[in-house]
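One protein chain is absent from this view; the other protein chains keep their places.
Labels for the chains are A, B and C, by order of writing; each one numbers its residues from 1.
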Amino acid sequence: MRNQRQIRSEMGFSTADHIGVRGMDLVRDLIGKVSLGDMAWLELKGNLPTPEESVLFNALMVTLVEHGMTPSAIAARLTYLGAPEAMNAAVAAGLCGLGTVFAGTAEGSARMLQEALGGAGDTPDLAPIAARIVASFRAAKIPLPGLGHPVHKPIDPRTPRLFELARENGRFGPHCRLMELIAAEAEKVSGKSLPVNATGAIGAIASELGIDWRLCRGIAVMGRAIGLVGHIAEEIRNPIAKEIWHRVDDEASEDVRPK
Amino acid sequence: MRNQRQIRSEMGFSTADHIGVRGMDLVRDLIGKVSLGDMAWLELKGNLPTPEESVLFNALMVTLVEHGMTPSAIAARLTYLGAPEAMNAAVAAGLCGLGTVFAGTAEGSARMLQEALGGAGDTPDLAPIAARIVASFRAAKIPLPGLGHPVHKPIDPRTPRLFELARENGRFGPHCRLMELIAAEAEKVSGKSLPVNATGAIGAIASELGIDWRLCRGIAVMGRAIGLVGHIAEEIRNPIAKEIWHRVDDEASEDVRPK
Amino acid sequence: MRNQRQIRSEMGFSTADHIGVRGMDLVRDLIGKVSLGDMAWLELKGNLPTPEESVLFNALMVTLVEHGMTPSAIAARLTYLGAPEAMNAAVAAGLCGLGTVFAGTAEGSARMLQEALGGAGDTPDLAPIAARIVASFRAAKIPLPGLGHPVHKPIDPRTPRLFELARENGRFGPHCRLMELIAAEAEKVSGKSLPVNATGAIGAIASELGIDWRLCRGIAVMGRAIGLVGHIAEEIRNPIAKEIWHRVDDEASEDVRPK
Partner (left out) sequence: MRNQRQIRSEMGFSTADHIGVRGMDLVRDLIGKVSLGDMAWLELKGNLPTPEESVLFNALMVTLVEHGMTPSAIAARLTYLGAPEAMNAAVAAGLCGLGTVFAGTAEGSARMLQEALGGAGDTPDLAPIAARIVASFRAAKIPLPGLGHPVHKPIDPRTPRLFELARENGRFGPHCRLMELIAAEAEKVSGKSLPVNATGAIGAIASELGIDWRLCRGIAVMGRAIGLVGHIAEEIRNPIAKEIWHRVDDEASEDVRPK
């Protein structure tokens, strides 16, 4: 016989007159009192953020809401074209594409930083850590996460703003400094321009906020779910999915289709 | 030959040094300045909310983030068990279940209210409209959306709080009043207790905020996507999906499985 | 206290040396002995098909596997572009768009036929039933499902082939005849050409095979899941998603993007 484990959750529950969310009373403590971004922090952390945490955490998510006509947004619109009765499924389709290529990248930099600093003590000497990380990624021929950008050149304009906010809110700590040292070391060793990009800054700041690297893709998921609803709203006002479909279909079979 | 239509979007774009979102500069105007909830309003509306709009819109979404161990949350956790490398797909699986039974219901009440008041003029006489709506739903044997609740009795505790916020922020307008009149009429005609529930209040307030009923499910999708990330975070800390799976599997095949 | 219901399933189970599927032994009875299409019938019905049922059921699904560059196929390819590590999620994204507009339509004709013939006895007089159905859809201003096609004119070439197979395999019964009578009546009343299309034929034949209309979308889902894997395979050999993305993104923001 298999031993049963207890099933437990602290997320929330409902009774006839009460809805509890992470130990708080939804009606009395949360509705009308906390913003959506602070509610997201409560979901992840079990408590409400300090004002400084709130500014930074909202900034990370706001950065990730909207990137224009991404593959994920186009996929959501095409899905809505076929199933307008289920906009939830259209957003789901868009989220399915937030994988390793585009939106999953903050988890890479957060993991690198958190694994490096996990047992590193209170005031680690960061320069040799940065050198070691750059050397090991180069030896394994894996690109360093969080550096460089195909479009935003010479620098990603989001990075200085995010790091400025981290400084203003007392969270420009060792993960942020290590991320900058890794960029400097990578530039020195490779001779190429490799500034910290937005996902590098987000991974570093999320680490300062005590967010496990396994959850960093979740920051993108929360932000982008909102952005995808925005794209569906525009698709209702000004539909383009049908035009995209017809153009692709016409061109794709141009030379096999009988004239 | 098919005529091509122009493909246009106002959502956002990127250049080497600039990221535009709905006519604003992401770095200069939004990061560190607006909260996630206000960013969601910008996505839907194309402008930033007034303070009153912000309070109400955040309140609607905060109401919908967390409902405990819903079918959608359990589905997301089971999906994560099989594909922990893709938490985005686990959240997508959870969103697929936000259909007509649970989370799609605010769109029903919003549609009913918006269609009734669409051409009703500035100061419509609401009582006969309510009577007409109740009569037509009863004639068609369709349950009125936004009334009653299987668990929250005698009233849904979220409704008075949401309507209180609507009053405090100057938005307790005709859609809210009509929703209350429909409840009163339905109770009179049926002899049953049928108070406005949370989805009725959300549909009414969303209508006051000028949100098309087709987008009301989107409010649930944005909120719940955040809640589902919260459930994945707890699943990482304290996994229960495997236990649920084994219990269901053992019991389901109890009498066909050879001893 | 809530009363617990027993959780039961007859689908399958595993023990150390045995895998049972719908009362059969997977290894001894199924692997190498039944085809994928017959396995699908076993999943739905709990027994293996007769040769005639097998021909017809496979024909229905084969009809639905591939439709070229549909919105669903494009969405799957765009999703794969962002998450090539999870082709299962790319297929999932494609399935999310099989809603009421494209692939859900066979369920409409199957429902119409099954509800009409449910209590109609062994040899119903079909002509008045057809007249009644056409009249009631016209009164409600709902288009009749399963008739006409925007591309395939004057007739959908799949319909005569599917009905020919139904005749050859002894299944051109009352649902098929009623579908043809509805088309004739609709043409007479409207004065337009409204031949039975492929989804009308599929809905009728599925009804002859005893498949509940609620499951008819499932025939499309099974077929199209296979087709979507085919599109991912071609996307790996000859990628086009990136080109689609860049073209859409470039054009969509043409007039808001600074020069």
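The working rule: a residue touches a chain if its C-beta (ideal position, glycine included) is under 8 Å from a C-beta of that chain, and two chains touch if they have at least 3 such contacts.
This one's a predicted model, so the numbers in the text were calculated from it and none came from an experiment.
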Visible partners of the omitted chain are A, B, C
Contacting the left-out chain in the complete assembly, out of C:Leu95, C:Met112, C:Leu147 or C:Ala252: C:Leu95
For subunit A, which residues reach the chain that was dropped from this view? 6-10, 12-13, 15, 18, 20, 23, 83, 85-86, 88-89, 92-93, 96, 248-249, 251-258
Subunit C residues touching the omitted chain (full complex): 2, 4-5, 7-22, 26-27, 30-32, 34-40, 43-44, 54-55, 58-59, 61-63, 65-69, 73, 86-89, 91-93, 95-99, 103-104, 151-153, 157-158, 161-162, 164-165, 212, 214-215, 217-218, 220-223, 225-227, 229-234, 236, 238, 240, 243-244, 246-247, 250
Absent-chain interface as seen on subunit B, which is shown: 68-72, 74-76, 78-86, 89-90, 92-94, 96-104, 240-241, 244-245, 248-249, 252-253
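The criterion applied here is as follows: only the chains that are shown with their structure count from here on.
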How many Å are there between the centre of subunit A and the centre of subunit B, using C-alpha atoms for each centre? 23
So, what's the distance in Å between the C-alpha centres of subunit C and subunit A? 37
Taking the mean of the CA coordinates per chain, how far is subunit B from subunit C in Å? 30
In subunit A, residues with contacts to at least two other chains: 68-69, 86, 89, 92-93, 96-99, 103-104, 240, 244
